Each structure stands twice: as structure tokens, then as C-alpha cells.
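What follows is a short report on a single structure.
For this depiction, one protein chain was excluded, whereas all remaining protein chains were kept in their positions.
Letters A, B and C mark the chains in the order given here, with residues in each chain numbered from 1 onward.
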């Protein structure tokens, strides 16, 4: 096995998401960290890249320099991760796809639906992989849940309920404090776009609902609130939705739920059983057959569906966490680059559907919860 | 202390709610079970009452007989519990209030808003107590939560999120099975009225939100679903609401959440902290101050607010459960009958507000989630 | 059904255990609280008894007065609960048994083995019931566990592991503070006897092990520690034991486990499965068949063993707690008094076995953990 070559744009020193990508890409030894444009400050980015082991000539000052440098190499990177500020995802992803690179883009893939449709078209035309980092879907127990649904083990899905709530933006001081860009920008339309918390966390939950149910969102109704009044964008949202197959959906997301650390969970209820999972205990999947007792399915137990088994790394009940979920995305990418299809990989159409849902939710919220078509035009 | 005399209407042999009332009324030895009309089958009711220790002349065949028998006694019952089928609550409660009895009515207090307003007026005119059995609000940790909110310990409330979900009606066979009246009637408008799951469980959660936040619901938007298609009434509902004080509310209730046993929980998020409680672990209240660590408040610990301390019966961490929450309602009633005001007691206005919310939710659900005034006309 | 008449000795105002007995005896309406000698201060006891509804002539000043008063009545109490300081249990229990009363004695039944054997002999000779309040064994899920073991559902028992740890005596100030008798007396041989924490809490756990395994302790080895040096008696103990049937046992008990509130739990491991239960979540029993998934057995679910089903009072997942476990003891007593045998009732031989185990543990601890026969002489 030759190692694949990997490059990252963004994820500089002190970034929140950078470490997760580096752990994820390197953990299995399938990618070599070969190139990067890690920081919007060119010199800091070059220096940091070299400290992380990138050769000097591939530690670039910005993404355009990286694109220019890599496109002409015979040993060009096999995969580019885009982990820059949201508003730049579209432009960078587009450019690298067009230059024939495989891309893993952080969410949100784009800032609007039109951009999303363009990426889908470009990705298709390029023949390259354009993945989007809905990494929670790569937890083994989520793959197990999806496989159980597909195998009909809980029957036709009636209802899916998912939450992504935390309280880390619950301090109003943050919002008004011009010196605290960590939080403030997320509620400023100039930087965050049309949606705050729903676009930040809610779309993870919405993607997960579609992923497990193996279905897509058709329409939705949203109630947005800025519970900290100085915020222009919502810090709390409730979205009701319907999937194409008729499943009823409920999604709550909040950033002011003080005391909730990482309250991302999902419950799927079918005609013959229910499944539950929570991201703070990701190695268990709770299953109840109708009329029967609740059972605990453990990561690594015997008899899991193959996709779940394949992504369990260490023995049963030795917990695996978020960085390994990201590593699973990279594993699937390595396989896919090597020609082995991995149908669990979230791709450009998933990124597009998320953006369509964000715009639909914003429109609905403005219209007092009117039901809005949540499908991208190209998929209607 | 002289024991008070207690009578019950309904709650016959095999009923679900009867045992909870008997445990609740008798546990503290403050009420003597003196009279009853326990069953719609007169002879069975008389026999069962006597087996439970009621004197033969006070083991009545129906409620009219009981009213006639008790109203003329000098040792008439001090409190009548109404635990009959929902559609009869109004008539019986009205009759006993008008005859000068204190009443504890099971929820829902009435089947519509007009009846609810009538009960409020009658109760006020009578000078008697008309309580409604929102017994979850009598858990010590719920009293603690309310006292903390009132004392400003979590600041102004921004958001309240509550769920009451279970999966005990998740077997579609139940719904269609003419031989299984246990479940079927709940989704039949002829028996259950305008709402199924929301009127059955949702109003407990809605009452709790108002109780802890010390506020009332102003308007709401509802999404109802009959996930089992044979059901006319909803078996799953999402209700967004706004309280008079501006608090944002979210309420999910379901009876098809297979695997959830008694998924009633509430989370209250204020400017300076958050509180969480779940009915399956009722003896703990989870508290997080903004910027601080999550703490576990235990029933019976030192320094609780007086109303919580008063209703803790046994030592810290010796669990107390649902029957003792009901017993707490009866304790408060005994105190109130003896002239000691208990402001935690849920009363007729609470029952009325619930019914107004039910009708508002039904109206909203029919209008695709339009926002509807949820206040009873008399409180607007 | 005629109500039985009940009397209590001890359990005066402010006592810890009194409320549990009153709730337990009265909750089901099967006992009338007819007599009492509630306080060692005669007048306070009489007054408190009357405030609790006892007639003036049966609110006694002390237990001898109560014995004299009750023995000659035709409507004498059917059951006497002994909830006085430990050192008086033997004398009072003996006297009431000899006078032909049924007795429920708080644990420990006696202060030594000889007294225990005497009570067993007296109880047998009297034909009366002498129960001991190992009330945890009356939780429905413990009855379920025992029934499963008896039915062979987890095979021959290899191992039982039980803990009863809390931290409520973890403040050394308590121990040395002459003004704080709440804790200090428990570690003073003059008041507590030969053992502190093991005799106080450990014997609950040891009884439970025998109860669920349907077996008795044969020999044991103990390690005692006074982790707060001013204490003469142990505040922490580990006891290894072997049951007659060969089961290996492990029991840890502590009162200095700061942060543990009520850490009483038990795990039973057999050839074909394992069971787990914890007193802070008493309504669930965790079951794992060998090679299979862990399942959650819920109080009140369909298909429980009859003894568990009978003692489930309210619907599934409506939690029932400690006071109802005590109530279950009283239910079994009422049945037994009425002639319906209840083999789950802990009786004088159980109290005797506990005391033999306490003395064996003390002897072993003094002998550096030497193995000691834990059987009472009369049962060898």
C-alpha cells in the first residue's frame, strides 16, 4: 500500500477543526501530510506547515499558491481538505475540483443553493470526489443504524427526532463583545450568511436524519429565535420536516442551552422498532423492538453490519471518539480514491441539500413557520 | 391532627390511575378513604369500595348517588377526587364544587375551553379548592427548579424545552384492533375529543413549562401527525410556543417513540444558567451556571428551597417516585383544606389554560402551523 | 377487607426511618395506624402520636406501657414495628413476640448472635411473624432477579458482587464533634456494638446477595478500616465470602465515599448470564445473556415473574422508590398475617444470619483477614 498524499487549506495553529482533520487523516497511516496552506497569514501558515512536517516547498502561503504549486507536480496531493472560513469554501472547492483534485470540504459546502448546485455539477463533470465533512455519519454505530434501517429491521420509518444543542454561546457577553470574535461572527449575517445556529449545527442533525433514514427532506417549517436579543441571526431553532418517503421529522438546535455540552442525538422510530444514539456516548446504539426490551448494541460486538464492523478500530467497549469518526471519513476517502466505492461518504449532493434546507428554513421562519419546499431545484 | 375524609369517583379495579390516587391520598395518613363511586358498573364499584375499606353506606353506585349521599352528611368528605373517563370530568367537578366540596380533578379538567371557564368561575364563586392533578409538578426537584427560577438563580428565562414521549402506542395493531380499547379510544374523536397525544401527555409538559418558568403560554404553533395512518387524532406533535414574558418554548410529545418508556423531561435555559430534569430520574435536578460546571442537585440535600425540602420524605438519594409526587399533591391539598395556602397546587385556571392550549394547537395544526393565541378568552 | 391495626415503637418526630415506615404501612390502606410509643421522651411521643392520628389512649409513653396496653385489648394491633435505637431491638422484639404479636423489626435485629438465636427460637415457638426490615429486597426488580435466578435463567451462580457505599460520614468534623450525635455514635462501640459501617449498611448488601442467589453465606474474610482515625469502629470494609452453593462473593461498604449518595448495587454473574441493579435506579434490572446483548428489564413491563409483577404499583417507567419498597414489605406482611404465605419476606433467621456475619467479619478483620465461619451455630 502506497500512502496517499494529502493537503489541507486552513486549519492553522489554534483552529478548532484543524486538529481533528490532522488526527483523522494521519491516524491510519493511509495519508501523508504532504502540502498545506494553513493560515490566512502567509508566513504563519508556511511556518506552521513546516513544523507539522510539510516540506518547505509545499508549505504554501495561500490556496492559490497551493493550487498553482500542486497542479503541476507529478506527485500532487491525492486529496485536498478545505477547512477555511465558510465563505471561502465554494471558491476553493470549485477551483480544486476543476483542477482535477479530490476534495473534502468542511460544512457548509457553500453559502447558497446556486453555489451548491454548481459544485454538484462541477464534481460530476470532473469525475473527482467532492466529499463534505458530515463526519458524525461515520461513527460505526451510525453506520449500524443506517444498515439496520436499510435491512428493514425497524420497519418503515414513521418518525425521526434529532437535536443538536449546546450552551457554549449562552453567555450574552460574548455576543456583544467586539473583542470576542469566537462567537460573535456566527450571528452576524455579514460573516455567517443567512443562518446562525441552524446552519452551524442544525445541518449536521438534518444530514444525519437523511443518512440513517436513507431518505431526503422534502419540505420543512421553521421557528427561529434570537434569544440573545443583540444577535441578528438565530441562536435557537426548531424545524419540523417531512421526508420524501413520508417520515415525520423534528429537529431542535440551540447554542444557548447552558449545561448541554454536545447535545447531538437522534431517535428513529419505525413500525417495528426504535433506535437511539447520542454523540456523547457514540459507541452504543440503543435498540428496542416493538413489544420487546431495550437492547444495547455495542461498537465492536459480534454480528454488526459490515460497514459498522469495518469502522470499529479497537475492542468492544474501548471507546472510540470524534477524531476516529473523522478518521473513518478519511478511510472511506482513501478507499474511494483507490477505487473502492464507499456509499457512506457524504458528497456534494449532501452539501447542496443542506444549503437548500438552510434557505428553506430561513424563508419559513420569516413567514411564521409556513411550509417550504426544502429540495434544491435541481433535485425536484 | 384529625384525619380528613376523602372520596374518589372512578379509579375502579384494574384502572391505571386509581392506585396512584389511593397511594397518594393514604401514604401520609392525612386522609381517610371514606367514600367512593369507583366503577361505572354500580355493583362492582360498591363491592370494590368495600374491599378497599369503605363503609357499605358510602360505597356508592355512581357519582350522583355519592353526591346525594355525601352532601347531607355532617361528616361529609373533605375532598373528592374525580378520576373518571375524561368526558365526564366537567360535569362531576361542577356538581361537587357547586355542592361545596373541594375537588381534585384528573386532567384534562374539561373537554373544551367554555367548560373550563365555567369551572374557573364556579370554583371562584364556591370558595372551594378545585385542583387539577398535574402531579409531576409536585416532585421535590420540580419545586426546587421553580424556586430557583423565582429567586433569579438562572436569570431571565430565554428558552424552555420539554418532551413527553413514549412508545407504548407504537404497535399499529393496537390502533386497528377493535378488541383493544386500551389504546384505540385515545385516537378516536368520539371518545378523546379534539386531540390525542397532545391532550393526553403534552399538556403535562406544557403545564410544567409554565409552572417552572412561573409564566403562562401566550401563543403557539403546532405540527400534528398521525404516524399510524388509521388514527384520526395525532399520535405525535410538536408545539412551538411563546410565553407572556417572552420565553421561547418547544414541546415534543409522542406515543410512537418505541423504546422510550416515560420520556418526560424539561430543560430551562436562562441568562445565567440552565436546569434539566427527567421524570425517569426524578430525584436529581441538573444545574449549570453559565461558564461553570454542571452540578447535580439531589432531593434531600441540605439547603434546598423550603418547598422542595418540605416534600422530600426520606433521606438523600433514597429514591422517591411517582406515587409520592401524587402524595405531595394530597399533602398540599390537606394543608390548603386546613387553611395553609400552598401556591404550588395546580388549580382550575391551570386546567383551563391547558384546554385553551389544546384547542389552539388543534387550530394551528389544521392551519399548517399558523400561530394561534393560546390564552383562554377570560385571561386575555 | 378489614384494615389491619398497626403500631410503631420509635420513629419519633425528626427520625430518619419513621417516615418510611409510616408511608410504607399506610400507602396501601391495609393498615390503620392504631397505636404507638414513638419517642423515648414519653410526653413528646404521646403528643406526636396523637398529631399523627392515634387515639389518645393508644399513644403510649414507652414500649412497656404499649405492651401492657395492647396485650389486653380485643382490638390489639396486628403488627408492631420496632424502630428504636439498635440496642433495644432485641428486648422489645422478644417481649412482643412472647406476648403474641407479629413484629417487624428494624435491622439489626439484635446486637449479638446469641440474642439472634433466641429471637429465632421465640418466633418459631410463638407461631407469630418476626420480620426484619431488609426492605431493599422488596423492590420489584429484586424480586424479579431472584425469580430469574431460581428459574435458572442465568444458570448456576458463579459470582456475586455488591457494594453499599456513601459519603455522608466523610466529614471528619462530624466524627470528632461532640455536638453531632448524628454520625459520631455509629463509630462508638458503646452505642453501635462491634461494627460500624458493615453492621449499618453492609448487612443490607449481604442479605441481598443471599436473597437473590437464594443461598446463604458460609464463610468470609474481612478487611476493615477506620479511614478517619478518631473512629474506633470501621467506616470502610471489604468482605470476601463464599456461599454454601460455592458462589464467590465480594462486598464493599463505605461511609467515607464522598460523592456517592446511595451507592447500593449488586451484580450477579451466572454460567449463562449476568444481572445488575442499583438502588438509585431501582426500577430497572439489567440483564445480559452470555454471548448476547444487554437488555433493560423495566418494572411493570409485560411478562415479569409474578412476585415482581404483584409489587409493581403504577405503570411502566413511572418510577417507584424507597417508600414503596417499604410498602411492599407491609403488603407482604398484611398478606402473611391474613394467611397468605409470602416467601420473599425477610424473617428472623435472616436477622440472625446478618448478626453472625457481623461477628465473623469483626473476628476476621482482627485476624488480618483470616477466613471465618459466618453461619450462626444453630444453622451449622
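We adopt the following convention: a contact is a pair of C-beta atoms (placed from the backbone, for glycine too) under 8 Å apart; a residue touches a chain by one contact, two chains touch by 3 or more.
The model shown is predicted, which means the values in this text are computed figures rather than measured ones.
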| item | value |
| --- | --- |
| Which displayed chains the unshown chain touches | A, B, C |
| Touching the absent chain when the full complex is considered, from C:13, C:223, C:335 or C:373 | C:223 |
| Touch criterion as defined above, residue of B:129, B:297, B:311 or B:355 at the omitted chain | B:297 |
| Given A:75, A:280 or A:368, the one touching the chain that is not displayed | A:280 |
| Touch with the omitted chain, as defined above, among C:36, C:140, C:273 or C:349 | C:273 |
| In chain C, positions touching the absent partner | 154, 158-159, 161, 165, 167, 170-172, 221, 223, 225, 227-228, 236, 238, 240, 248, 250, 252, 254, 256-260, 267, 269-271, 273-276, 286-291, 294, 368-371 |
| Where the unshown chain meets chain A, residue by residue | 1-3, 16, 19-20, 22-23, 26-29, 33, 50-53, 166, 168, 261-262, 279-283, 298, 313-324, 327 |
| On chain B, residues whose C-beta touches the chain left out of the figure | 291, 293-298, 301-302 |
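Quick note on the criterion: only the chains that are shown with their structure count from here on.
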| item | value |
| --- | --- |
| Distance from chain C to chain A - Cα centre to Cα centre, in angstrom | 54 |
| Chain centre separation (chain A, chain B; CA means) in Å | 42 |
| Sequence positions of chain B contacting 2 or more other chains | none |
